[in-house]
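Every protein chain of the complex appears in place save one, which is left out.
Presenting chain A:
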Amino acid sequence: MTANSVIAIAFLKTGKSSSGNSSTDKQATNAPTERRKPPAPWVEKYRPRSVDDVVEQSEVVAVLRKCVEGADLPNMLLYGPPGTGKTSTILAAARQIFGDMYRDRILELNASDERGINVVRTKIKNFAQLTASNVRPDGRSCPPFKIIVLDEADSMTHAAQAALRRTMEKESRSTRFCLICNYVSRIIVPITSRCSKFRFKALGETQIIARLQHICELEGVRIDPDAYKSIVRISGGDMRRAITTLQSCYRLKGAEHTINTDDLLEMSGIIPEHYLEDYLEVCRSGNYERLEHFVREIGYSAYSVGQMMDQFVEFIVRCGSLTDKQKAIICDKLGECCYRLQDGGSEYLQIMDLGCTIILALK
């Protein structure tokens, strides 16, 4: 069975997938030549296939498990940081609930689809208005509703969200909505009040390590036991990032290499600690030319200033040699610079500005 349902759908047309899904199997055997299995990234390959595989998120799993057993499903709003399993959970649940009818019963829209107000008015409404029967083609019973999954819902416009409001209520007999987003604050209140909200927590160290170990065993990856911890630190609770990092490292270094912490750090784009110390040291000297030189060097070595600022916050807060007031001034500026940088400001100017503020604060 292939990694994930989504891939299976994407390849139905061509029959490339050899999924456990029976309709796909049929297609695959019809294909004229035997094809190699499409290479799947581990993130897809090891996506949870049933709701019971989902780790950590106990509340939502409990609700979905009930539903798989035949109970009704509420409209849902899943939110939480990236890589915590929001999309995986709902897709796994849908496959369990609907089985072969999965394709007819699910409408998945994400930010890559056109999702303006027109789509809500036509596509979503039309799909919602279809009635769903409560028996499967093979005679078994199934829940009499369809699910509309709106992935990355926080990038929908407010107008489009507003257009959803009445549709969600009116079609509640035959349709359930599942909205997925990172920031619940970007969803308008009338929508959130119509859904039961589930927060996805960032994953803990033990869960990530357990999963990584599982993958390493199956794939035959050689890895230094200490390296697991660094992966967790790099990923910050994001399972996808953890798995991608592991796989990237494995691919780059080849199968014979034992992955260690240094490889991981280089791969992830994390800036070595000494750069942060140097930056503060240069600022302490109060010499503008040295600061400029240092900033240029960072630019040449291609480290990301955004990443540097992220790490610098932590560094400043923990730094023992600064007074509280200095820390406050620096962090204030840091926030401002980070914001501007994210918003498209120039890297060079932002980090120079930060540097000048630090120089003045340390005087």
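The rule we apply is simple: a contact is a pair of C-beta atoms (placed from the backbone, for glycine too) under 8 Å apart; a residue touches a chain by one contact, two chains touch by 3 or more; residues count from 1.
Methods note: contacts and distances are computed from a predicted model.
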item: Name of the absent chain as recorded in UniProt (options "serine C-palmitoyltransferase", "Large ribosomal subunit protein mL43", "Replication factor C subunit 3" or "DNA sliding clamp PCNA"); value: "Replication factor C subunit 3"
item: Which residue of A:44, A:100 or A:278 touches the chain not shown here; value: A:44
item: Residues in chain A touching the chain absent from view; value: 6-7, 10-11, 13-14, 16-17, 33, 35-36, 38-41, 43-44, 82-83, 110-114, 116, 118, 151-152, 155, 238, 240-241, 244, 247-248, 251-254, 266-269, 286, 288, 292, 299-307, 337, 340-350, 352-353, 356-357, 359-360
